[in-house]
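Of the protein chains in this complex, one is absent; all others appear in place.
Chain naming follows the written order as A, B and C, and within any one chain the residues start at number 1.
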Amino acid sequence: MGILANSGTRVLVQGITGREGSFHALRMRAYGTKVVAGVTPGKGGSDVDGIEVYDTVLEAMEAQGANASCIFAPSSSGADAIAECIHDGMPLIVCITEGIPQMSVIKALAEGARTGWEGRLVGPNGPGLVTVGEALIGISPAGIFKKGHVGLVSRSGTLTYEIVDMLSKAGIGQTTCIGVGGDPIIGTTFTDCLRLFEDDPDTKAVVLIGEIGGSDEENAARFLHEGSHKPVIAFISGRNAPAGKKMGHAGAIIYGRTGSAQTKIEALKDAGVVVVDKLWEIPGQLLGILA
Amino acid sequence: MGILANSGTRVLVQGITGREGSFHALRMRAYGTKVVAGVTPGKGGSDVDGIEVYDTVLEAMEAQGANASCIFAPSSSGADAIAECIHDGMPLIVCITEGIPQMSVIKALAEGARTGWEGRLVGPNGPGLVTVGEALIGISPAGIFKKGHVGLVSRSGTLTYEIVDMLSKAGIGQTTCIGVGGDPIIGTTFTDCLRLFEDDPDTKAVVLIGEIGGSDEENAARFLHEGSHKPVIAFISGRNAPAGKKMGHAGAIIYGRTGSAQTKIEALKDAGVVVVDKLWEIPGQLLGILA
Amino acid sequence: MQLLEHQGKALFRKYGIPVPEGRLAQDAEEAGLIASSLGVRVAVKAQVLAGGRGKAGGILLAEGYEEAKAAAAKIIGMRIKGITVREVLVERALSPAEEYYVGLTVDRSRKAVALLLCRSGGVDIEEIARSSPEAVYYRALPPNDELHPFKARRMALEAGFDRARILGIGGIIANLYRLFMGEAATLAEINPLMVTQEGKLFAADSKMILDESALDSTLEGKRTLAESKDDELERKAIEKGLNYVRLEGDIGVIGNGAGLVMATIDAIGLNGGRAADFLDIGGGAKADVVRKSLELLSEDKNIKSTLLNIFGGITRCDEVAKGILEAVGAGSLPFTMVVRLAGTGEDEGRRLLEESGMKIAATMDEAAQEAVLAAKGAC
Partner (left out) sequence: MQLLEHQGKALFRKYGIPVPEGRLAQDAEEAGLIASSLGVRVAVKAQVLAGGRGKAGGILLAEGYEEAKAAAAKIIGMRIKGITVREVLVERALSPAEEYYVGLTVDRSRKAVALLLCRSGGVDIEEIARSSPEAVYYRALPPNDELHPFKARRMALEAGFDRARILGIGGIIANLYRLFMGEAATLAEINPLMVTQEGKLFAADSKMILDESALDSTLEGKRTLAESKDDELERKAIEKGLNYVRLEGDIGVIGNGAGLVMATIDAIGLNGGRAADFLDIGGGAKADVVRKSLELLSEDKNIKSTLLNIFGGITRCDEVAKGILEAVGAGSLPFTMVVRLAGTGEDEGRRLLEESGMKIAATMDEAAQEAVLAAKGAC
């Protein structure tokens, strides 16, 4: 089980003939992920170690039944890759590409809403996701994961690896670990993931790794306030970061009392979440909960 | 009777506080047109010789039941005035303003199509229309018209006056005279007007004044080819104009064998239209038809 | 406003469409220097707004300083379809493996942006469109702010373009669309879009028309517009704010409204004469516009008689009459005046002109006949 992807997920890799794309496509396949196709415009008809390459997403979906895409595109064409998937009704899009302009992502998602697209975008600018033992979509190092009952959702890539490594070494396995992406505008949010974990019978507890900026953590806290939910342990990084000068009044007005480490921690605590001060306290807290 | 507007049409004038707007609003009212409101943003609450002014089209429609708008706006805000009418569901928009970028008009009409607007735009860059004895919307000189049974549709303002004057002096009255506008992108076409005249019991014959460029005359000829129709007399100006260098290959490819005076004249003749060589032959031809 | 090849290519560069390396030269010497700094075989291309440059000898290949200088010396000063060549574009010559056609234009009937693609680009595209219309791919695009490259790639595939090149071609089509919308173009053509022997893509020529209504009505916009005119009088007309096009006859034409002016030109034609211009004073023109118009036509030495044809609506005939008298008063006109006035202010206008001894024609037909007779008499 786990969420978003499993052993039945048929992944296509956009940008598969690039250096990063081919490297990670083969690593994903080595993990056991069903990597069924690649897309690189102009390279249709070739293959990457047996994975057939197509010119368009539509061709790859029709020929190989791909139902998830992992995007490794240069930043200048990342938004186009997302838009192509949305246009063709791709159920799951995992975008690794960083440096995509925010407005391009807003436009692509608005177009999806307008045309009734019912899929999900994870990222951009994230490490992707892993449903342990079933499917690895993205760039996470495969060796750190261990199958178990903790779901993890994070805005940061390396911090996720750090924590997953700690958990696995402490004997705490995971269901699905998701990096939602570090950009201001992302598809799938903390709240979306918490909702999905709520319905996953294998997940017994969730680790949430937030950071300063935006209000995704506060939104998650609001969701957790409503009704009962599985136990959540959170860590917020950036308490010692300087107050962001970037938001301007408009940001301050919209987000109001959100965005700082303090507001996030308080909101989550109010919602019954255990918020640890130190990263390395997470395994201990989890062992207490899962015991 | 006549088409598009009649004595029941309630006209609002956009840009009514400007020099042209106020001048023509009062001339229209003097003709007998029901000029029920004006719109000039920021001047709401004032009046022009008793005609109340509003800040928005919506307010004018709600307060005065306006169901047609005549736009006198500077070229830089003409497209905005059209867009405002379309947004508020105005049934008839007559746009006098010239110099509106083509793409703005294309976008406004596309937005209308997208949102299900069922109204009609006449113009931009035309003299408007007159249903003789009932409503004058636009800038045509009132004195030249005479009530009767000929409909007239033209791409040119002054040429229309010239012909209407000839007709009236020859004792030939009109139902409705429409200037569709001289811009490449216009709302209501020759074909639209011919269709409406076909259903107007008062109109016995139609005069069509075309000119070189585009394919609106050829499209009208195609419409007239289908089934029987009221008699049409046409004149095409621009036979001696130099061949347009402006269209490029793309224009030539799209319009194919259209656009020149010759192709227009041939197409109309093929559709059973009497095409006169000289403007001043129109009254004689009409007298023959109406006799 | 139609752009010269090098102006269009500057816009191509701005929007990321690859063009061959090259620069504009004002004289032969400069052309030679550009060629030697490029260090490759170059094309020396006349910069004029006339079709058929190549056939007229306006494009020559050259290598090195001497050859390029000689080629430019041949081309600069040459007249192509009546226009004198003042500048040449010197750019890297390409070896085409394939030539495509890519065009965007406003489709008046469909009220949309039309994308046209063809596998066979180059000069014969219109012939191909006529003889085998199925070879030209057509797509009406919604007027959005963007055309996604992935959609452009699919259109290129549907048009039968080489699959191996669709990444580059899709980007070029998407960028051309951005240019089209961003610069308010009504026509943007790359013909040919060249695929070199090495598989690289280049816009080898440009044809661009910008919507004059969308140019900022600033001095800057007006100057650009004026610079785009090859004809001296057309440039002056823009500076004076007049809507004027030079034609090739000997009878001046002034009227109010484009349709009326064209009909007047036709009436002259029907009577065996040829118009020297198209000059529309528009609606509601005051005396000074009429005076400026007559002054402009006075500079055209070909004009033997001038027909001024007014049907007054917003335009008042008495204002027009005042303008004529101002022009006559400022110095005698170098041509015979034939005037026809009708509509608003007709009586007052006639009175003013008749007082000064000028004759007014009764109808448009009569006016045209008189103007033709006067031009012939002056020969």
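Methods note: contacts are C-beta pairs under 8 Å (C-beta built on N, C-alpha and C of every residue); 3 or more make two chains touch, one makes a residue touch a chain.
Only a predicted model underlies this, so the values are computations on that prediction, with no experimental measurement involved.
Engineer: Where does the absent chain touch, in terms of which shown chains it meets?
Structural biologist: A, B, C
Engineer: Among A:9, A:40 or A:215, which residue is in contact with the omitted chain in the full complex?
Structural biologist: A:215
Engineer: Which residue, A:26, A:159 or A:289, contacts the hidden chain when the whole complex is considered?
Structural biologist: Here the residue in touch with the unshown chain is A:159.
Engineer: Can you list where chain A touches the absent chain?
Structural biologist: Interface with the chain not displayed, on the chain A side: 20, 75-76, 99-103, 105-107, 109-110, 127, 139-141, 144, 154-162, 165, 182, 184-185, 209, 211-212, 214-216, 219, 235, 237-242, 245-254, 256, 277-280.
Engineer: Take the complete complex as the reference. Which residues in chain C touch the chain that isn't displayed?
Structural biologist: On the side of chain C, residues 144-145, 181 touch the unshown chain.
Engineer: Quickly run down the residues of chain B that touch the omitted chain.
Structural biologist: On the chain B side, contact with the omitted chain comes from 40-42, 44-45, 55-58, 77, 80-81, 83-84, 87, 107.
The working rule: only the chains that are shown with their structure count from here on.
Engineer: Graph of touching chains, which shape: line, ring, star, complete, other?
Structural biologist: line
Engineer: Quick check for the class: compute each chain's Cα centroid; which one is farthest from the centroid of chain B?
Structural biologist: Max centre-to-centre separation from chain B belongs to A.
Engineer: Using mean CA coordinates as chain centres, what's the gap between chain A and chain B in Å?
Structural biologist: Roughly 57 Å, centre to centre.
Engineer: Let me have the rounded angstrom distance from the C-alpha centre of chain B over to the C-alpha centre of chain C, please.
Structural biologist: Roughly 28 Å separates the two chain centres.
Engineer: Where does chain B touch two or more other chains at once, residue-wise?
Structural biologist: In chain B, nothing touches at least two other chains.
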